[in-house]
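Here we show just some of the chains, and they stay where they sit in the whole.
The chains carry the letters A and B, assigned in the order they are written, with residues numbered from 1 in each.
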Amino acid sequence: MFLRKAWYLAAWREEVTDRPFGRTVLGERLVFFRTRDGSPKAVADRCPHRAFPLSMGTVEGDHLRCGYHGLAFDGAGRCVEVPGQSTIPPGCAVRAFPVVERWQGLWVWMGPAEDADPASVPEIAWLDTPGWVTSRGKFDLRANYQRLVDNLLDFSHLQFVHERTIGTDAVAEIPSRTERRGTSLHVQRWIVDRPPPPLFARAGGFNGNVDRWMNCDCHAPANVILDIGCAVAGSGALDGDRRRGIEIRSIHLVTPETATSTHYFWGYARNFAREDAAMTELLANGARATFAEDVAILEAQERRLTSARGAPEVDINGDGAPIQARRILGALIAAETAGQRRDGAPERVS
Amino acid sequence: MFLRKAWYLAAWREEVTDRPFGRTVLGERLVFFRTRDGSPKAVADRCPHRAFPLSMGTVEGDHLRCGYHGLAFDGAGRCVEVPGQSTIPPGCAVRAFPVVERWQGLWVWMGPAEDADPASVPEIAWLDTPGWVTSRGKFDLRANYQRLVDNLLDFSHLQFVHERTIGTDAVAEIPSRTERRGTSLHVQRWIVDRPPPPLFARAGGFNGNVDRWMNCDCHAPANVILDIGCAVAGSGALDGDRRRGIEIRSIHLVTPETATSTHYFWGYARNFAREDAAMTELLANGARATFAEDVAILEAQERRLTSARGAPEVDINGDGAPIQARRILGALIAAETAGQRRDGAPERVS
């Protein structure tokens, strides 16, 4: 089940150039393209004539042309040309999906177009803000998106999965504070006066212990922004003074592809050593390696779940935030589904 | 659904030599072999003992021997030997399928053997006629055979799919004339006084415009012969005088392998420059490249259809002939199925 009335990051901006770009979101095959003025468009990736994928066609001016019989469509999904005839057959159109370019990416609205409000695209400012240097990338995760959200909201796996980068022995023992804010979740955790993890030790040049913060914001349906960093132990970070530390935004934009696969977009932003290319490379490599470890873990988990989905699971203390996030999203999906039923629209089974 | 009472091209003659040759036709696994006098035989590719594929066995004289326990069968499917015992167990036989060698190929009859009339093998003379030089080949198409018949009956895709060989800008705009002849369909199209397509320009050495004909015969279930060519514009081709032109038979023998895969046999015959090996190579390469473009298109289409088979399709003007062909074949299959029901035989679900 997916929440449909939501903006999902569908592509980094540079992925969509002068050719049609096919991508599946919430199980729907979409094709993205740009009109002459660069505006991004998204329509269903299936010609209404004989089902040929429009992503294998061409962009001509403001139109997308099918690569089989040459039917052309505009960004609203209307057929504007059928070669060999002067009229357009009734019903010859593809569904268009609202799409907005923001924060270096293309965001698509998967609910009814009339409900799409570009102002409600989530604010992921650190992807595109002066004063911050950001690396970003994408993984194709062969697992349900909920596995990844669970993972991002649970810090206790760091010491078992990420010991080479951001894990330390201390993480699992230290409790966190979870707070709900509307349909978002805010989780805070401090690790005080302990050795820094390997990646931060190198990035910050710390010789001794640090005070380390891990603040997590999870916005439904599935975008997670981590405010992480550490400062010299006792230097005031606990009171908000981060001047003797390093500060990072670890950004995770999670878009379901199908029920068992996920587009995992990530960014890693910093506001220190901004001119230092070696630092950029260190952090980008560190982030990528860390998230790749998660991908491997989650895909193994998914394979095991696939063979017996629905078998009972035992919860532990560290599951507090993931369980709350599941509840928030579950309630949003249930409300959306109930609304569809009231409207007489069919319930979508995803 | 397949038409079973029909001859299908199962193999080019050189594919079946002195070893068993396995091939699936209409979803049935068959094994072809030749007896000592060269006669082709076809039986079910499954030993009745323990289901071992007979195509992994050997041919011994007039018999096919299983590669596991050595049971031997004759071309009528009768078991003639069980090693280690002197009697043949009752019911120890495989179904035999009538097979005829003609037009450089082996044709198999998939209906009841008693209905098989070798005289009804379709006449594809250009594959094997003095005065014509023919190249031929085969594609393994991972798509339903109906996609390919649709494609062959529709000329409008030429300018979008085959612009490097036989496509020109003009094709889609020019109307065609479709005529039904029994269970066959005849489609005619003239492109008058226009530039030749790239492949024909090279083959015919045309410097100026040509009159180009595209005549298509589609014989149910799924064999399509194109009479194509062009002549110097105004040189009389419209009135039947093709002497200042080039003439080709483009032959497409379409045999369903399964519901989603097809044996696509093709031939390309000419009656000009018959001693010119470079011409043979030019045309064979051009044909193969053109048909490979279709294969790529059709497989992409099939993948999209597979994810939502039965979704509505919009028809356009160019679909006239394909829709008629579907109707002819649909009626033949329906009649055959009704006949089976009347006979008390079970309906085949393919």
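Everything below uses one rule, namely that contacts are C-beta pairs under 8 Å (C-beta built on N, C-alpha and C of every residue); 3 or more make two chains touch, one makes a residue touch a chain.
Values in this document were obtained by computation on a predicted structure and should not be read as measured data.
A.B. asks: Given 2 placed copies of the single sequence, how many copies form the entire complex?
C.D. replies: Copy number for the complete assembly, per this file: 3.
As a working rule, only the chains that are shown with their structure count from here on.
A.B. asks: Using Cα averages as centroids, what's the distance between subunit A and subunit B in whole Å?
C.D. replies: Centre separation, subunit A to subunit B: 48 Å.
A.B. asks: Which residues of subunit B touch subunit A once you look at their complex with the stated criterion?
C.D. replies: Its residues touching subunit A are 150, 154, 156-157, 159-161, 172-175, 297, 300-301, 303-305, 307-308, 311-318.
A.B. asks: Please give the residue numbers of subunit A that touch subunit B in the complex, ascending.
C.D. replies: 29, 45-46, 48-53, 56, 65-71, 82-85, 89, 91-92
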